Structures are given as C-alpha cells and as structure tokens.
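One protein chain omitted, others in place.
So, chain A:
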C-alpha cells in the first residue's frame, strides 16, 4: 500500500475503531460524536471535490448542507403530520424513509448547484467566492423569513427517519449508516479523480489555458464538479438533520460554509481523506475544549493558522510527508 493509502486507512480505522470502542464501553455520547464527525467529513468530502480538486473556492456550501437538511426536515414533518406536501399537480406526501429522502435531497441540491454554478462559474477568484456566498445568504434569509417551516426557530421532527431493516435510533447503527455513506463518497471521489473527468478537472485547476489548448472547455467540467460536490454536501446535510432531528437556518448560514471549509483546510485541500481528518479534529476540539471555555474557536483559529502557514497539505499532508500527487 502506498503511504497515502496507509494514512487513508489509518484515519478511517481511528474513526470506526473509536466508535466501536465507545459503543463497547457504553459511551453512547462518544458514538454520537463520531457520527457527527462522519457527517461533517462527508460535507467536507463534497466541498473538497470542487475546492480541492477543481480549485473552485465555494464559500456557499452551507446552501447545499442546509438545503439537504431542509428537504429532510420538510419531508419528515409532513410524514409525521400526514399532511400532503402539495396537491398540485398531483398529491405528494412526505416520507420518513431515508432511502427516499436522500435522493430527493441530492436532487434538490444538484438543481440548486446547477443554477448557482451556471451563474457563479462565469466569474473566478474572489468574485466566485463572493457570488457563492451571496447565493447561500439569499437562501439563508429565505429560510429565516419563511414561517411555514419554522422560520428563524427551525423545524423539529422528533423521530429519526427510518432505514430498512435496522433501528436507526440505535447510535452505532446510525453511525454505521453515516460512515457507510462517507466511505461510498470517498470511493466515488477517488474513482472519478482517476478517470477522464478528474484528469480534466484537475488540469483545468492547474492550467486552464493549457486545458483549452488541448480542446477541453473548463466550464462544463467545472459546472459538473460543482453539482456533484453540492449533491455530496447535501447528502451530509440530510444526515445532519437526522442526527439532530432538527433543522434551522443556522445550517444555511455562512458560518457553516466557513466550518465546512475549515474541515477541508485542516485535513488537507485536495487530499482524499483530508476532510475526514479535519472533521475529526474539529469535533474533538469542540468537545474537549468547548467544555473548558466557550472561546475554544480561538484555539482552533491558531491551529488553522499554523496549518495554513507551515503545512499547506493539512493533517494528511503532514502524515504522508509528500507533495500532493494526482
């Protein structure tokens, strides 16, 4: 196994092993923390797809995280109340089936990303950052101002949605579902990045002029990457809503965009398991230091500063010790 492969396996082993050990020790809260880390990691894997591999610095991924969450919350609350979602053009009911909610959340996020990306990808650099931020804030303010689904107060749905054959309320089972999706997303990312699409996407990041000169248009490649990225982050949003059985506009806020970006940067931009390392460190710090002082993000800021200045490859970069290879 290559050194990068060893690091990837080790990070996942820590996450999964930690959750199983906590379960055996009866520390259910730690299992839930590990689940949260897995979900944040999945959100980061989504962002990393666009940011790390495509160089698309989206400061609006909370839009997809939150949309995935709201799709989940809205469908679940309708399933609970029995009230149809809409009766026009035909009756559409809510659902509490994860296997129905996930594709719906991903579809909504994909369509939103198609619209946002089609506009924002005409800009680049700091303008791209600002345009993605602006779109996300628009959706945020919309959620705040829409009383139908809780407005500012958010929307609770009491019972976690169901997954066929298992009890999703059991912490380790729920962890396994979330981590299973995280693993799928990692395999998907690794596969795509080795295929033609990934080669073109990474070439367009490094040298767009050269990419055009061999006959490849970056726009369509980037837009597709942005959509896939949003769908992965949206799926994470759906899981996060189910983790808390609650969604609120906070999931859509720019703070959330920043946090997802922090997972990626801490762990290593453009490194496959970077977001896994980043999310684990984030959740661990939040839990361990958050109990000591509410000012724990200041320490997180210091860590982030250190990484950006001295180890731009992030945690995974430090562990593999090598330059990033395609």
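What we mean here is this: contacts are C-beta pairs under 8 Å (C-beta built on N, C-alpha and C of every residue); 3 or more make two chains touch, one makes a residue touch a chain; residues count from 1.
What we mean here is this: contacts and distances are computed from a predicted model.
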item: Missing subunit (named according to UniProt) among the choices "ABC transporter", "ABC-2 type transport system ATP-binding protein", "Acyltransferase family protein" or "Xanthine dehydrogenase family protein"; value: "ABC transporter"
item: Residue among A:24, A:214, A:292 or A:309 that touches the chain left out of view; value: A:214
item: Residue, one of A:3, A:194 or A:255, that touches the chain absent here; value: A:194
item: Hidden partner interface residues of chain A, rising order; value: 191-192, 194-197, 199-200, 202-203, 206-207, 209-217, 220-221, 224, 323-326
